[in-house]
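Below is one structure. I have some questions about it.
Note that one protein chain is taken out, while the other chains of the complex remain in position.
The block that comes next holds chain A.
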């Protein structure tokens, strides 16, 4: 029996912005319609793409449109585009709604981000043609909404109980002009009968009791209601008690016998301005007669402040990523480039010439091939550059990653590397350039990918340490909710926010980060900035461990980049000017005089500590502890040996190959053996040799010889 869903509200021209090349891309915004529906199961907010709606409205009834979770198999018949559209569909019971965020008032148009009780966070719904307020007004008839006292953009949904609901009628309505909100069939809903006992929230406890060391510890030790019921091991408790809590100023002014923790008194946050991207005339003005860049620092400052005009990226990135030396003249660059072309093909040839027979006894290579194969198929496939099953660029992606295995065999291929490569390849549109720029980018982040994962652990703990000073309140909350290890930031750090921003934004973010301004750990401060923006959402929704993880996973692609960069720089400046900043943090922020070895580099210098693993965290250094952990993998030291900047290649990969294939394999040799004028061709039968043959269209030999002038 078909139940006619009652449409209480509908609005079209509501868009979801998806991750594609740039905002000018016509696929960047999916047009759709938002609904508030009265369904048999309850009241639902739904958003559907117009394409999907047009297709579906051929059948009149709503329950046909409503995608049934428990019926399998009907989406296979849909064509691919419909599938792609449909995956953005949004539908949720308003009883599951926990809060939502609205755009800042000065934003060009309004958008709303809905957040559910389990932390699920939907992509922003952009109301290009208005209507967001009307929807919220309508919604207010069914749920009690209040504005967060701490974040004017955040709105919280109170749990439904009849008392509160009647209250909502009396209280100031947020989205209506009159107080005539009415309740529609609401209390009849059986789900509403649930009595919600009001549990004293951990947030309130945290806030209220925050001034007391005792309460603070109690909060941390007695895992609050909302979080995982993991009992903290005795040892951890002991640790917590011993540690004085950095960033908290302890005074005894207030009440005798109680130590008072005040928030860290950082200096006020300066307003930070972002600038315009580096554009062509300006860029050209930096070169002298011999084509050498003068005033490198000034240039980097400009890039840090405004990024680079997309049209210049393929040139500028070559400097940022060490393909060219900053102090090189045009002549030297021509030579550099020629050598790199030869070098690349020499390494590419190494894996290309391994026969299937040989590979049977080369398990490691075979395994890597398999991994790369699978991941190439799962990297930025919504982006035009990689879209479509037979896209030749997939082969280029594959070839570069395989060649990187040869270049840095100790590190090999690790999941996440394809994410680092993809934006670089899109910018370079050339296999050789992309390879070397990728290698340069990897130099900065290779410690993220090492076997023992120490680079990751160190950085996550550095975020923790920074937050202890920068925002002790948020830090205590996260700790009290089993999130003090900052695992929820793992993806951010591993691939430098690649999945968190739209494609054009990640290109901007990366070029900013590659300037190493204001310090080489700016990405950690960016993490603090994003978390600060989410603070009210996490705390006021009383999110526990799982909800925090889910919410942070889900905000990807709805983080405003420029605002985040401004905030991050502001935080950096505050910390820099904070008189009592502990040494370990100064180290992280690169604020120590050159005599000290900054933490970020000590990680890189692990080679000099024999078999010591990269875990030489600043803490251990401070305490003078030298931990002699043997590296799990021979490659640990080798790949860590190269310097952070540039492409000083010291990986044993290249040493190993010296003299074997050697310089004999010039580009010409490569061409002559047919690997090619179109280097995607016929390498592996299994990977669609035919399609690969077209790779040259974008990444052909001709491009290789187009030398930067």
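What we mean here is this: a contact is a pair of C-beta atoms (placed from the backbone, for glycine too) under 8 Å apart; a residue touches a chain by one contact, two chains touch by 3 or more; residues count from 1.
Methods note: contacts and distances are computed from a predicted model.
Chosen from "Protein prenylyltransferase", "small monomeric GTPase", "RNA polymerase Rpc34" or "Methyltransferase HEMK2", the protein name that UniProt gives for the omitted chain reads "small monomeric GTPase". The hidden chain makes contact, of the residues A:13, A:282 or A:453, with A:453.
From the options A:48, A:447 or A:550, the residue with contact to the chain not on display is A:550. Of A:17, A:117 or A:338, it is A:117 that touches the chain left out of the display. Checked against the full complex, the candidates A:138, A:159 or A:309 give a single residue touching the omitted chain, namely A:159.
For chain A, the residues touching the absent chain in the complete assembly are 67-73, 75-76, 80, 83-84, 86-87, 93, 95-96, 117-120, 159, 191, 194, 196, 199, 201, 225-230, 370-371, 374-375, 378-382, 387, 414-416, 418-419, 449-451, 453, 456-457, 487, 490-491, 494-495, 499, 542, 544-547, 549-550, 553.
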